[in-house]
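All protein chains but one are shown at their positions in the complex.
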Amino acid sequence: MDLPTPHATVELPVFLFAAVREVVGSDQVTIQTPLPTTASALRKILSQRYPQIDTWLAVSRLAVDRRFVADEDQIESATEIAVIPPVSGG
Amino acid sequence: MDLPTPHATVELPVFLFAAVREVVGSDQVTIQTPLPTTASALRKILSQRYPQIDTWLAVSRLAVDRRFVADEDQIESATEIAVIPPVSGG
Amino acid sequence: MVELTEQRIDIQKLMDLSCDERTGAAVLFLGTTRRWTGDEETHSLFYEGYRQMAVEQMEQLEATARQKWRIAQVWIVHRLGEVDVGESSIAILVRSPHRKAAFEAAQWLIDTIKEQVPIWKKELPPPSQVVPHPNTGRWVHPDPQPMESKEPCDE
Partner (left out) sequence: MVELTEQRIDIQKLMDLSCDERTGAAVLFLGTTRRWTGDEETHSLFYEGYRQMAVEQMEQLEATARQKWRIAQVWIVHRLGEVDVGESSIAILVRSPHRKAAFEAAQWLIDTIKEQVPIWKKELPPPSQVVPHPNTGRWVHPDPQPMESKEPCDE
């Protein structure tokens, strides 16, 4: 079994959409993060790598494996991350 | 001008619908009534002429010139009367 | 726009006719004849109306709805005559700039039409059971109910 050991570092895809995608210039980036982690730690990694999306990050939610996570949520495992700026569907 | 004088007696068509129409066997009858009158006086005339619709009259509204009238409403003029049993459209 | 019709209601046509470039929300209500109400089967319904008063009442309700809500389009189409299972007896379409008004107005219109508009429906027996006759079947009269009655259709 290849389960990550505690505090193993993994590489995760981060999907970007709408204005965030356009600011970064790509619909997908990759970050390295230890696991387990928290949503706010993921935000910090993104902010350091892509300071140009700071204003967007401040108003965006994060999704881990296609579910919204709150900043204080503990993330034990993850396959994909997404930055979800304020939605405007419907 | 042929306006009815006070307490003139006029002949008015009364339209009947649904179960009331079927009980009477006709979709239109004629009554004679003084004018002005009240809705409850019209009910009495109908009840005397067509006692077989008494149970229906008790739950029906009257319309004068295609507007609902309350029992106590004074009716100064009228061209057509209708008995409106509980409606079931929609 | 108020209409009584003996024809099937064409939803797509209703949508096209009511198209309005200033509205972003459309709410359509359809009341449809149910075949099954629990274990009881309905074959078709027959609608009778006091036509002129029904139209005037619905026009009055449209006017009232336009006073109560900011709505751009109101289309009310009610069937008369026989309506088969699965067909709609009424369509109410409200278009408005904002959706809340459209939802509220459409719901208020159907609620009020069911109380105020002189139209009656009757359940027709299955065609095999009886020779058709104008007075065949059972009138559906909601509360108050001087005779045994039930409510086979939309609400």
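Just so it is clear, A, B and C label the chains in written order, and each chain counts residues from 1 on its own.
The rule we apply is simple: a residue touches a chain if its C-beta (ideal position, glycine included) is under 8 Å from a C-beta of that chain, and two chains touch if they have at least 3 such contacts.
Note that the coordinates shown come from a computational prediction; the quantities given were computed from them, not determined experimentally.
Student: Give the labels of the shown chains that the missing chain contacts, considering the complete complex.
Tutor: Taken over the complete structure, the missing chain's partners among displayed chains are A, C.
Student: Of the residues A:L42, A:V69 or A:A82, I need the one that contacts the missing chain.
Tutor: A:A82
Student: Considering the whole complex rather than only what is displayed, give the residues of chain C touching the chain that is not shown.
Tutor: Within chain C, the residues touching the omitted chain are 11-12, 15, 19, 21-36, 85-86, 88, 97-100, 103, 106-107, 110, 153-155.
Student: Take the complete complex as the reference. Which residues in chain A touch the chain that isn't displayed?
Tutor: Counting over the whole complex, chain A touches the hidden chain at residues 15, 17-19, 21-22, 55-56, 58-59, 63, 66-68, 82, 84-90.
FYI, only the chains that are shown with their structure count from here on.
Student: Roughly how many whole angstrom separate the Cα centroids of chain A and chain C?
Tutor: 50
Student: Quick check: how many Å separate the C-alpha centres of chain A and chain B?
Tutor: 74
Student: Between chain B and chain C, what distance separates the C-alpha centroids? Give it in angstrom.
Tutor: Distance between chain centres, rounded to whole Å: 26 Å.
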